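Every protein chain but one is kept in place in this view of the complex.
Every chain is named by a letter (A, B and C) in the order it is written, and numbering of its residues begins at 1.
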Amino acid sequence: MLDLKSVNFDRVLRRYDIQMESKESPEELAARMVPKDPYLRKVVEDVVFMRSKNITENVASALKNYTPEEVIEHGLIKGMDVVGELYGRGIYYLPHVMVAAEVMDKGVKLCESQMKGARETRGKVVMHVAEGDPHDIGKNIAAVLLKSNGYTVVDMGRDVSIQDVITTVENEKPAILTGTALMTTTMSAFPKISERLRERGINIPFICAGGAVNRAFVESYPIGVFAAKAIQGPALANKTMEGYDWRRLRENWDKLTAAKE
Amino acid sequence: MLDLKSVNFDRVLRRYDIQMESKESPEELAARMVPKDPYLRKVVEDVVFMRSKNITENVASALKNYTPEEVIEHGLIKGMDVVGELYGRGIYYLPHVMVAAEVMDKGVKLCESQMKGARETRGKVVMHVAEGDPHDIGKNIAAVLLKSNGYTVVDMGRDVSIQDVITTVENEKPAILTGTALMTTTMSAFPKISERLRERGINIPFICAGGAVNRAFVESYPIGVFAAKAIQGPALANKTMEGYDWRRLRENWDKLTAAKE
Amino acid sequence: MAIKRYTRMEYGSPDEMVFGEARYPVSYGLGQTVGAGVVVPEINFAPRPGAEKNPESLRREYVDYITKDILDRAITLGFPTVQLENEHIFQMVNEPQRYEKPVVAGQKEMMQNYHDEYGIALSIRHTVADPRLAEEGLRVGMDKKHSYPEKCVESIEVAAENGADLLSIESTGGKEVADYAILRQDIRGWLFGIGYLGSIDMAWIWPQIVDIAKKNKVRAGGDTNCAGANTSMFMAGGYLDRDIPRTFAAVTRAIASAKTLVAWECGATGPDKDCGYEGPIVKAIAGKPTAQEGKNCQCAHADLMGNLIAQVCDLWSNESVEYHPEFGGSSVQCWLGSIGYEAALMNMAKQLKQDRLLRDLYMATDRYRSPEAFILAYDNAYKVGQAIVEYGNDIYLRSKAAGMTAARLIEEENKSGKLRLSKHEQDMLRKIITDLSALPDEEGRFQEMCLKAYKDVPLFNPKNYEL
Partner (left out) sequence: MAIKRYTRMEYGSPDEMVFGEARYPVSYGLGQTVGAGVVVPEINFAPRPGAEKNPESLRREYVDYITKDILDRAITLGFPTVQLENEHIFQMVNEPQRYEKPVVAGQKEMMQNYHDEYGIALSIRHTVADPRLAEEGLRVGMDKKHSYPEKCVESIEVAAENGADLLSIESTGGKEVADYAILRQDIRGWLFGIGYLGSIDMAWIWPQIVDIAKKNKVRAGGDTNCAGANTSMFMAGGYLDRDIPRTFAAVTRAIASAKTLVAWECGATGPDKDCGYEGPIVKAIAGKPTAQEGKNCQCAHADLMGNLIAQVCDLWSNESVEYHPEFGGSSVQCWLGSIGYEAALMNMAKQLKQDRLLRDLYMATDRYRSPEAFILAYDNAYKVGQAIVEYGNDIYLRSKAAGMTAARLIEEENKSGKLRLSKHEQDMLRKIITDLSALPDEEGRFQEMCLKAYKDVPLFNPKNYEL
């Protein structure tokens, strides 16, 4: 093998990842974002630092001073806000988000057990991967992010037929439908779904994503709204809950997704 | 420099062009296609073998035995048929076609001078390159091929505005309009031309070609008919003169152009 | 058929490996020989959206457009040899007689014509789709809803009977667990999914493929861990990506090689599938030809070892490109030009006996671009291979050894060499080493531990693996 000692690697490649390593630590950032209150603060920190072992105890303490709704909103979901921020800034990686979301979930379950009725979530989202398409990782990530932002997710999985999608939307009456396709030969299901839903008078935003699709394609059929990254899901969902219809989501797309790319 | 003596180039590249050199000579092929009649035969051969010096004399001789129309049809255009065949088979190169067409032209001029009225050509074609586009070689080649197949060509040149195209079509009343565009940012003139012509009730086939355009694009607006190669021009034009409209040209496109690719 | 595990290296040293040469060259197709002194470009493609509308439109897309364009361009540029790869889409495995057969037969017919007319060496790999769903059942008889396992086997037969020269599949066994583990940076779960369950699944499907190939006198090529290690690599991405750390991806790649090897242990002859970057490791072990892809597969994805990965390839691929027009022709023609010229460069280096030098240039260019590139540099790939053959008979222990060896190589080079890691990548690496060190020394105990730990993973069903 050639001797590589003399090589000036800088002239061949530049390690921008190392060079750009964030100077801010998760602890510093969290410190700026957590609530003052000691009980809620502990809950937030458990989520942010993924302390699966502590969460039950700390949520229980918090529940002595706050309603379950408050603990969820200002403790658990707040924690995920911090996590989202850390992920957005490139300090946290995706698995941090996933594990934090599981910690949050545990806490939410406990809160719910102490609530009178069912918890009111931000909204319901039906998700699926197109028929014949096995590529579901992107959809799974998006599902976790939506859940951890307070949405109820009905996950239909992968390789889902058009008919099943229509039936589920009719039964579940979600605020949003999502579809993922990573293949040029499976994505053609989306315009068909759009058509069948419109025939039934259903006009909810249909967020479409996945390697094969692009914005031009998704905007070529009614109700389609493109998403490039999983992290854009909550942003688009929140605006939907604020009353944006699919047309308005499209019009504001650049703005809504800009920060999240 | 490295010594290349030891190299077995066959493992790196294969000279298919040399390997496939046509065994048939132009002379052999022409011999099979020329008419028996000695006068017409000479005219055909002058065109096929590009004998610019002889053509005047031989056309003059032929005109003593045949009408000018006959000399054109069975001598000069026949000669170009043979040239087209040689080009199609890869025996002749493009410049042969160009030079042969010039020889033919010389002969046609002589015949015309002996005709009563104006010569009836196969039809009239208006040609142009899109506004802002300087790439005109493909159009020039196509023009020569159309002319040598008996069409009258009104060549508007390159960088032609939409308005000029419309005016010329209205004035010249051609059977066919053609447009060439080699740039993604000039081809958008074609749908506009299509629209403006349709507004005026003009529905002639609009043959569109050039590196930037493809069949899907050209078939996305009415009257557009795609051409991939200059040599497809006469085939499409002939069918138009037989009464095919743009829809029928499109439907039969694969067949009409297959041999000419 | 018996599975013959690899327990020793087919190469005596890393330096013996070089592109365009394998210990066991393979001949097939229309005058094609791979691994005997020439690197062959392998061009792969995806149909345009809508082409799947009906069998005739799909056939036209694959045969009249894509195959014709490829063959014309190969002649135009004077390439002496080309391999096509058709990665089957869902419709072809779902209805093999309707959708798959006309495509396979049509492509071969056209290739035969070009071979006859020009003498160009040609072959085609059919990579059938693996549509099996863990929740419905991976084995024949289990999936009452779609019969996917049956359809998968049928589609291999249809390919072999109608014109395939080389059979491949990207088998997906164990991916339901690996998918779960990757999002949690759980290396144990990943090892269980791919190294263990995946290897079990391959030992079921590959003997069938090898039999079908033999019956039809074609070749069983090989597998690849697209479902696992490529997903890691894809998610780890480049210097702007933060989805998963690249150290994790690197270790999964090493583990994946212990799985990919199973196809060859079941009797497949190679070349394996391009889109798994574990080729250098399995080639080092088995001496069979490998298909690789890198700087000229940017149409499909950007990796951090675009040159390095060419070091010991026998086929050089573009991974895949959607069919569409470009200024320079159709997309398949453009990418064929790129891979074909790169193959020509390698072949010239071979003719001039400078192939080892070019290999080293390729390797050096990316050696320190990422931890995954580093462990795939042929010297390190060889070491990972050695770790695997040391425990060759035990699919668990060899996977673990592969992962651990890769992790240690990275750790060492990061400490005292030129491989730089971000803090997070270092943390991850330490966690991986800790996690792997904590694993039992014995397959039975590992199995038991994992069946318990992952019993609630969605879609995971031990019956798919006879566990």
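The definition used in the following text is that a contact is a pair of C-beta atoms (placed from the backbone, for glycine too) under 8 Å apart; a residue touches a chain by one contact, two chains touch by 3 or more.
Keep in mind that what you see is a predicted model, and the values were worked out from it rather than measured.
In the whole complex the chain that is left out makes contact with A, B, C. Of the candidate positions B:70, B:105, B:159 or B:219, contact with the hidden chain is made by B:159. Touching the missing chain, out of C:300, C:375 or C:397, is residue C:300. Remark: the omitted chain is touched by one listed residue; of B:39, B:66 or B:87 this is B:87. The missing chain, though absent from the display, is touched by one residue of C:218, C:250, C:268 or C:349; that residue is C:349.
Counting over the whole complex, subunit C has residues 46, 72-73, 75-78, 237-241, 294-302, 304, 306-307, 320-322, 324, 326-329, 331, 333-338, 341-342, 344-345, 347-349, 352, 354, 357-358, 360-362, 364-366, 369 touching the chain that is not drawn.
Taking the whole complex into account, subunit B touches the unshown chain at residues 1-2, 4, 7, 9, 12-13, 15-18, 20-21, 87, 90, 92-95, 98-99, 131-134, 136-137, 140-141, 144, 157-159, 183-188, 212, 217. Counting the whole complex, the residues of subunit A in touch with the unshown chain are 2, 4, 6-17, 19-20, 211-212, 214.
Operating definition for what follows: only the chains that are shown with their structure count from here on.
Contacts between chains trace an open chain of neighbours here, each touching only the next in line.
Distance between Cα centroids is largest for the pairing of subunit C with B. Centres computed as Cα averages put subunit B at a distance of 49 Å from subunit C. Remark: subunit A and subunit C have CA centroids separated by 31 Å (rounded to whole angstrom). The set of subunit B residues that touch two or more partner chains is empty.
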